[in-house]
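What follows is one structure encoded as structure tokens, with my remarks underneath.
All protein chains but one are shown at their positions in the complex.
Moving on to subunit A:
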Amino acid sequence: MKNLIKAQLYQISHTRVYYLVFAAMMLLSALFGAVEYLNGSDSLEEWQKLTASDFATRIDTIVTLSMMGMTFFAAYFCADDFSDKTANYEMMSGRLRKQAYFARASVSIVMCTLFGLIMVFTSLGVSYILNGWGDSVPFSAVAIRILLLTFPFIRLSCLYVMIAFFIRRSGLSFLAFYGLMSVVSILKAADDDSGVLTAFSSIGKLMKYNEWHIFGLESGVEVVYTPMPEAGFIVRCIIVSLAVGALYLVIGYNFFHSDDLE
């Protein structure tokens, strides 16, 4: 399996379109981080500026964007080798289906998760460079929340892997993920107190800072955030994300190991 993983990484590193998509997504991410600056934040008073710490409390747009990028990479890393029969040749040359499946799955999961995290950090970094950090929330809390995104990202990547192996067409898989994301965005989700019913609710809860408001007659309304999520939620999020991710992989493998490969 080690060789299959190496082959996957080699293939990825020698495919120009992946670089182009990656660069485009990073540019988009940087643009989001620079929006305030481009809107003229440098001419504002210090207290009027939307600093990086403020940006961190409303970063869910970037997270959604990174999930869109993940759909592309998962679809092409997992399913592209079926159209040119690379996967078939692997098995004809004596590789097990298990190896073909888990090599692609592990590469996709790691790459997608890393991509998601890099994208979020890039956006935040650009905002920090241009607008300063501010004092809405400490950097450590923001970093922890973003790093915790690793787990729902893994869960989501596993789902993408499972669907990609069901469909085995990269374009169609990408379309299916896109459809899934659209449906989830359109439907209004019920309140999920546990925050782990779906990967989306975990991400939402990680990115939502509990807040309350204070105001004075002359000082206007100020939002005060609670930097860290609850410990119980963090534990739930990690355990459920890993367990459900594993379940997706098992279902995907179960289907793939007896699927017709034409």
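Quick note on the criterion: a contact is a pair of C-beta atoms (placed from the backbone, for glycine too) under 8 Å apart; a residue touches a chain by one contact, two chains touch by 3 or more; residues count from 1.
Quick note on the criterion: contacts and distances are computed from a predicted model.
Student: Could you tell me which of "Ribose/galactose/methyl galactoside import ATP-binding protein", "Carboxyl-terminal processing protease", "Sigma-70 family RNA polymerase sigma factor" or "MutS domain V" is the UniProt name of the chain missing from the displayed complex?
Tutor: Of "Ribose/galactose/methyl galactoside import ATP-binding protein", "Carboxyl-terminal processing protease", "Sigma-70 family RNA polymerase sigma factor" or "MutS domain V", the absent chain's UniProt record names it "Carboxyl-terminal processing protease".
Student: Out of A:L38, A:A189 or A:I239, which residue would touch the omitted chain in the full complex?
Tutor: A:A189
Student: Out of A:S13, A:S93 or A:S219, which touches the unshown chain?
Tutor: Counting the whole complex, the residue in contact with the absent chain is A:S219.
Student: List every residue of subunit A that touches the chain not included in the displayed model.
Tutor: Residues touching the hidden chain, for subunit A, are 135, 166, 183-184, 187-193, 197-198, 212-219, 222, 224, 251, 254-255, 258-260.
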